[in-house]
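I have a structure here, written as structure tokens, and I will follow up with some questions on it.
For this view, one protein chain was removed and the others were kept in their places.
Letters A, B and C mark the chains in the order given here, with residues in each chain numbered from 1 onward.
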Amino acid sequence: MRTKKIMIHKDEGLILSVESLNEKLFKLKIYSPVFSLMAMPGNFCHLKVNEESFPLLRRAFSFHRVEKDKGTFELLFKVVGLGTELLSRKNPGEKIDLLAPLGNFFSFPRKDEKIVLSAGGMGIAPLLFFLNYLLEKKFNPERITLFFGVKKEKELILLDELSAMRIKIHLATEDGTIGFKGRITELFYQELKERRVKLKNTMFYACGPTPMLKKISDISKKHNLYCQISLENHMPCGIGACFGCVVKTINGYKRVCKDGPVFDAREVILD
Amino acid sequence: MRTKKIMIHKDEGLILSVESLNEKLFKLKIYSPVFSLMAMPGNFCHLKVNEESFPLLRRAFSFHRVEKDKGTFELLFKVVGLGTELLSRKNPGEKIDLLAPLGNFFSFPRKDEKIVLSAGGMGIAPLLFFLNYLLEKKFNPERITLFFGVKKEKELILLDELSAMRIKIHLATEDGTIGFKGRITELFYQELKERRVKLKNTMFYACGPTPMLKKISDISKKHNLYCQISLENHMPCGIGACFGCVVKTINGYKRVCKDGPVFDAREVILD
Amino acid sequence: MIPDLSVGIGKIKFSNPVLVASGTFGYGEEYGSIIDLNKLGGIITKSITFNPREGHPPPRTCETPSGMLNAIGLTNVGVKRFIKEKLPFLRRLRTRIIVNVAGSTVEEYVEVVRKLEGKKGIDLLEINISCPNVKEGGIAFGSKPESAYKCIKAVKENTSFPVIAKLSPNVSDIAEIALVVEEAGADAVSLINTLVGMAIDFENKKPRLSNVTGGLSGPAVKPVALAMVWKTAQKVKIPIIGLGGIMNTQDALEFLLAGASMIQIGTGNFVDPECSVKIVEGLKKYCEEKRIKRIGNLVGKLKTK
Partner (left out) sequence: MIPDLSVGIGKIKFSNPVLVASGTFGYGEEYGSIIDLNKLGGIITKSITFNPREGHPPPRTCETPSGMLNAIGLTNVGVKRFIKEKLPFLRRLRTRIIVNVAGSTVEEYVEVVRKLEGKKGIDLLEINISCPNVKEGGIAFGSKPESAYKCIKAVKENTSFPVIAKLSPNVSDIAEIALVVEEAGADAVSLINTLVGMAIDFENKKPRLSNVTGGLSGPAVKPVALAMVWKTAQKVKIPIIGLGGIMNTQDALEFLLAGASMIQIGTGNFVDPECSVKIVEGLKKYCEEKRIKRIGNLVGKLKTK
């Protein structure tokens, strides 16, 4: 994984909009020129959802979309608990306390490589940023394949935008309403086994819930794929100081917030 | 003090409006037919400002205005901390968890008595309810004198409504912008000493910050006034179960929430 | 399937495992107009001492992050007036009545217990050897194994009611204290009482409580209470009654998983007076949904490996 010395900053962002995509999914647009400039695909920000001591700790969210010229960025998030609930109730004009850019970021493929991305549910959040970033850097969309899986059809968001990219897209829904019926990892593995996904000269990327990443990690180990996965964990500090967010790897425990969140799938030991 | 056996209820009120009178003062209008019927002047309600564990405990507010026919009541409150801050940010349509009617209430004067009310700051909240109640019961407004004192002019609220009542009003502001310059207790005591306030056949009532009530209590003891004062205290349970809200009286500790909040000023020992 | 929520301490059966905690429910009357008291597993009274106690001067309580402090100082009417004025109301209820007993000396505990002996309407005693808010007695008994043993032993010898020992969390090893009171004959232990805490009125450079320190309760202490229940459950055989920050059904279930066979609601009553009966309902619904025949089947079922 390539890394660079990142300078972490604190900034007070200005909330521009809170858009609800469905009852659980929200898009938060924040004005913060410094972070819109600094954020790389895979980086995340750590933010305080309110000023009180409950919830106490910051919450981590991947950069989802960045508009440097406008000085803004977007987060895409799902309401799963009190913190995200409070975040979804923010109003335009409110300030928000941000710590960013945190963590490492996805390695970029060479121009002559192919890439395969797998997104499970909210895993699409950082991968969309990555896709947009690559296309902006003139990476050939024909070399890109995206596997995108969700539970129910209504969680299939961003489809228009993804289609317009002219990349290859495989969809999976667990209830089978659209695309493959089942989990994204099953579809991915099927395509892999039937050689419709080529291993040579291909870089893999995955982001999604831990059980999905565990499967991806197993597949990567078995087939020796070079696959980067983005992990999540409870993160008290977010900057590598507390050793609270570690993941087991073949090289001992590593901090997801600082040594990751992007790891080589063959390195981590998930369970 | 006359009391009756009150049945305490829990009800979910519907917030109809939150009106800001100045940057710190708010009026909250709640739809709750049961409490609009049951509330008596001096009673209070105990409400939960949010659903989280911080702030944890309920907050107490006097009934300020009641419209039985519409099934609504109003609270008048000042933002002094997190609880009242959160309350001031409520939106119409939200539900609010209410416990009421709590405590005893002001005794009513006989038709042939005169009454003198002293309100310091937010102390006007329950006294306005009391005034409206008396006028509705055809108590002669000419027999009513109100002393109303605040720190700064802009805290002098409800003046139009009070003026329209055709009662006698004495105003005091600490900065002297309007009315008497100084504290309401000074004005009250001056009027008392100069016999412009008659003691015979008069009932006194007071509500306001504790230092003011202490003065009123001292005056009442000295001149043997029959004065009812409404006290405040931290109230964990609000219904008499925890003995957390006691005030010292000549008859031992008494619970402000259940034995009060209205007490005979000669009984309590404030400091 | 109607799940069986009943539980027992010694020979005493409770219709369900939900009790209301001492000092947070007065003598039962106050909450009677808001909830149906008969739905509770039992009611624990405010601590009763031999003589009436006025308690500490105000201020007696204050709020802290996700918790509250209290230093009531064992305000109570004394055992004689309790029997005369408060017990008749409690006796009429169809729920278990547990009288909480406090004292400054072992002799005082014994005297109170003797006065209560045989009184109709009482089902059990809870012995408060853990009150952090009185100088003499209280917590002193609960923080040393020897005195805890002596106190519970003396009480047991002077009562025919089953005895619950209420333990203090302000100790190095609560399970050790639980073991000795079990040996002394306690029929159950309840934990935790409040943690010693303090808050400062910064404006006036004064403590917020007249008593300077007080007892911390509420959600803030739940992690501490859970750990203590779990540790004690590894050691003692008598039933454990868990409390500390329980506000809803899930909290209650967590204490059961950690090893408590019953639970108490304290501060939760203030936040929502209906909290206790909602939890009774909630436990029932949970057992129905998960097809759990007896609530007892959940006790201690935390998977720690």
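Just so we're on the same page, contacts are C-beta pairs under 8 Å (C-beta built on N, C-alpha and C of every residue); 3 or more make two chains touch, one makes a residue touch a chain.
Just so it is clear, the model here is predicted, and its values are computed rather than measured.
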Which of C:10, C:32, C:65 or C:121 touches the chain that is not shown? C:65
Can you say which of A:55, A:120 or A:179 touches the chain missing from this structure? A:55
Out of A:109, A:141, A:182 or A:244, the sole contact with the unshown chain comes from A:244
Suppose we count only contacts with the excluded chain; which residues of chain C make the list? 64-67, 69, 143-144, 170-173, 195-200, 202, 204-207, 212-213, 216, 218-224, 226-228, 230-231, 245, 250, 253-254, 257-258, 301-304
In the complete complex, the non-displayed chain touches which residues of chain B? 53-54
For review purposes, identify every residue of chain A that touches the missing chain, sorted by number. 7-10, 48, 53-58, 97, 99, 233-234, 236-248, 252-253, 258
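One rule holds in what follows: only the chains that are shown with their structure count from here on.
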Report the inter-centroid distance (CA atoms only) between chain B and chain C in whole Å. 36
Chain A-chain B separation of Cα centroids, rounded to whole Å: 55
So what's the Cα centroid distance for chain A and chain C, whole Å? 48
Which parts of chain C, given as residue numbers and ranges, touch two or more other chains? 65-66
So which stretches of chain B touch two or more other chains? 53-54
